[in-house]
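With one protein chain held back, the other chains of the complex are shown just where they sit.
Let's turn to chain A:
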Amino acid sequence: MNPIVSCTLLITLGLGTTITFASSHWFLAWMGLEINTLAILPLMAQYHHPRATEATLKYFLTQATAASTLLFATTTNAWLNGQWDIQHMTHPLPITLFTIALALKIGLAPPTIWLPEVLQGLDLITGLIMSTWQKLAPFALLLQIYPANSTLLIMLGLTSTLIGGWGGLNQTQLRKILAYSSIAHLGWMILVLQFSPALTLLTLFMYIIMTFSTFLVFHLNNATNINTLATTWAKTPALTALTPLLLLSLGGLPPLSGFMPKWLILQELAKQDLALTATLAALTALLSLYFYLRLSYALALTMFPNNPTGTPPWRLQSPQIVYPLALSITATLTLLPLTPTITALMTP
């Protein structure tokens, strides 16, 4: 794609998120979300492949539906409340509508049918933008919806962790696995939204760092399914040694930093006397852990069957910039001891 057009679209992506972040009026927030949706469409279809076009179309339809539901909730809120401010909502009907619309936008279960299929049709870098950047603006709005609809949020959260874990079990395509991992993490974020929005923000940031690393590792190895992962040991042995740790961090195992959000969320749920919810969330996280372990197994714990005379490829210097990947992997693996500092920073 023409670099000027590509640059314009990326800058507009930034503009949309900035507008949503800066808005206190629901109409302006909706505008920012629409700008984001529009700007990412050509980026998704840029490789002119039928699968990419199909993914673009599905993405557009679901996001347009979510945006119209959001607009409907906005007008209902204006009618019932008399004003458009995001932080001064009182009536439960528009609040529920807003929550459902934003849940459809970010890909929580049950309205999450679109996320695996759309992510599968994209290349890894555009999938990265969709998984990380496009989640920021809706979360900025979700964090401000108060008073929240308690049952709805907990049901969305638990269903998402369950479907994210369960759905990812039968996948061999890495992008679909990352989509189901995204659904599960979003479920964890929504679960604790009404009790501690700071924890939601923490989980979102940790998820963005971890998934950024994972997408870039796969992009570096040009791997889109598990079979390709099995041959990465010959291309980048050091990275192949680190990637299982990365995946286990996504799964939430201590002593890696992915444990931090899950630990703090379970603690918060226990403090709120929601022991069953906490247990269900932890058990459904086990399902996700299984497919992360399967990926680690293919990467580093087994060797791909090859004839004895098979030679590894030349390890030439990669033209990709790997500095961001190095930073994010370091963050993904080593941030757990900073939990007290991060907790102190997050809660005002």
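Just so it is clear, a contact is a pair of C-beta atoms (placed from the backbone, for glycine too) under 8 Å apart; a residue touches a chain by one contact, two chains touch by 3 or more; residues count from 1.
In the analysis below, contacts and distances are computed from a predicted model.
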Checklist outcome for this item: The chain missing from this complex carries, among "Regulator of G-protein signaling 11", "NADH-ubiquinone oxidoreductase chain 6", "Glycerol-3-phosphate acyltransferase 3" or "ATP synthase complex subunit 8", the UniProt name "NADH-ubiquinone oxidoreductase chain 6"
Checklist outcome for this item: Checked against the full complex, the residue among A:P3, A:P50, A:G82 or A:P319 that touches the missing chain is A:P50
Next on the checklist: To test your reading of the contact rule: which positions on chain A touch the chain that is missing from view?
Outcome noted: 1, 5, 8-9, 12, 15, 19, 28, 31, 34-35, 38-39, 41-42, 45-46, 48-50, 52-54, 56
